[in-house]
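Heads up, one of the protein chains got dropped from this complex, but the rest are sitting where they should.
Order of writing sets the labels: A and B. Residues in every chain begin at 1.
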Amino acid sequence: MKLKSRHLLGLEGMAGDELKLILDTAESFREIIERPIKKVPTLRGMTVLNLFYEPSTRTRISFELAEKRLSADTINFSKSMSSVTKGETLKDTVQNIEALKINMIVIRHSSSGVPYYLTQCTDSNIINAGDGRHEHPTQALLDMFTIRRKYGRLDGLRVVLIGDIKHSRVVRSNIWGLKAMGASVAVCGPSTLLPYEVEKFGVDIYTDLDKAMDGADVVNIMRIQLERQQAGLFPSMREYTNLFGVTRDRLRLLNKNYTIMHPGPINRGVEVTSDVADSKSSVILEQVTNGQAVRMAILYLLSGKKREEGE
Amino acid sequence: MPRKKEEVLLDAQKITRATTRIAHEILEKNSGAENLVIIGILRRGADLAKRIAERIKQIEGVEVPVGLLDINLYRDDFHSRLDQPIVQRTEILFDVVDRNVILVDDVLFTGRTIRAALDAIIDFGRPRSIQLAVLIDRGHRELPIRPDYVGKNIPTSKEDRVLVRLEERDNCEEVIIEIAGLKRKTARSGGRASGKGGKKK
Partner (left out) sequence: MKKPKYDLVIKGGRVIDPAFGFGKEADVFVKEGRIAKIARESKVTLKEISSLPEENIIDASGKIVCPGLIDMHVHFREPGFEGKETIITGCRAAAAGGFTTVCCMPNTSPAVDNQETIEFILSRSEGADARLYVVGAITKDLKGAELAEIGDLVKGGAVAISDDGAYVQNPEIMRRALEYAKMFDIPIITHAEDEYLCSGGVMNESFEGTRLGMKGRPAVGEVIAVLRDIKLCQFVGGRLHVAHVSTAGAVEAIRQAKKEGLNVTAEAAPHHFTLTDDAIGKEFDTNLKVNPPLRTKKDVDAVIKGLVDGTIDCIASDHAPHCEEEKDVEFDQAPPGMIGLETTLGLVKTYLIDKGYLSWADAIRKMTVGPARILGLPVGTLEKDSSADITIIDPDKKWTVKKEKFHSKSQNSPFIGWKLSGKVSHTILGGKAVYSGK
């Protein structure tokens, strides 16, 4: 068993056995980060470029640490320190850095489709660390990994994704991945934050949080951004919290042994109350730790796939 | 299935005798089981490690901790391989610092696997010593590595294949050599295709 593509662009179209390979491999790496020396020499001699065109703290740190723990050399590039401000195109920037001989590129960009674009103008393996509103596959994988560790499975579980569905790449990747692994998926948010024809994803749709949470196993809460309110998508943060904030009171609707997740960073008191975020059922910090293992697994699985292997 | 080109080196009884002997030698050399830990290299080295620990318990009445080690992340041929080895979970749930580590593998050949295993163990801490136990030593070392405990020394040519089959995963118990120069293709399909029937070294 191996992955079909030499890139990780998204979870859409990925088969269940490929996802399983990634999650199984991540289990092996999860053990390494518990060791006293959290480092293996596997990717020695490989160079990974972290190309971040959007601000990111946790994803960038998580990738960088994953690379370092696999003994890869890393270069970090962020938009602010770049020659982008001097008018250089993305393609020129990437090809110039690639001329320094790198092997893999981790890309975060505000435009959907940029990871695919990079596969067309570079030879490196491309890992999508979030493109526009399109996909954020490693986040979804770590979410799935975290759920699977707790329940031992994904199939048959009911997962509700709550919040800004329209603008969320985390939601899209989670939908593809969870469905491929046999979970049942629902989305819930204000109708202005549900994208056009969202039902075609094959998910259940709710605008009533109580109904959405009723009978669910996992609640994955998306961050709500102030700029959405400023763009007129909902009247006020106060009303958002009243209608879509996950509170302790609402947890009784969930199945026993429920799980609270959030990809972070959290707006405490807005999309989730502090007592819920910090409760026993919250795996928010576990998600962060697991993100390491998942990213190590992706780096490992893709690094062996050379260009001549094709797609 | 043509078996003519193969020769059985050890049968089930001989394998049992060899592991028992190794267990005795370990105890003798280390003056007992105190401070010992055993780490087996996945997969068949791990099976043998568990058997040795079992023997030691029978002989000495002491439970020696057993760890399982996946060395794939420490391989030196990572860049030249096309297919990615499946990484398995390493389970070393004890501290190796200042312990006498018995590293166990089934076949010792070039020594590269052992080199990887040594690096991996040292990443867990600084043991007092690491000693190497193998079921078969077939020679042709490419690194300065020698075993402390050997089940059987077997002279081979470099192209021969040595297959270890253990009850735990192969449903039979034997060590086989496939002699090079004879029809290898048939030998491979006989050895490999029959349900993960053994490990080549």
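By definition in this document, a residue touches a chain if its C-beta (ideal position, glycine included) is under 8 Å from a C-beta of that chain, and two chains touch if they have at least 3 such contacts.
Keep in mind the model is a prediction, meaning the values are calculated, not measured.
In the entire assembly, the chain absent from the figure touches the shown chains A. Summary of contacts with the chain left out: across A:E27, A:E67, A:E135 or A:E271, the touching residue is A:E135.
In the complete assembly, the contact with the undisplayed chain comes from A:K91, out of A:K38, A:K91 or A:R238.
Interface note for the absent chain: among A:R30, A:R108, A:R148 or A:R169, the touching residue is A:R169. Touching the omitted chain from subunit A are residues 12, 89-91, 109-114, 116-117, 120-121, 131-135, 169, 172, 195-198, 200-201.
Please note the rule applied: only the chains that are shown with their structure count from here on.
Separating the centre of subunit A from that of subunit B, both taken as means of CA atoms, is a distance of 40 Å. Those residues of subunit A whose C-beta lies close enough to touch subunit B in the complex are 1-2, 21, 24-25, 27-29, 31-32, 35-37, 39-43, 45, 70, 297, 300-301, 304-306, 309.
Looking at the complex, you find that subunit B touches subunit A at residues 70, 72-75, 78-79, 81-84, 86-91, 119-120, 123-125.
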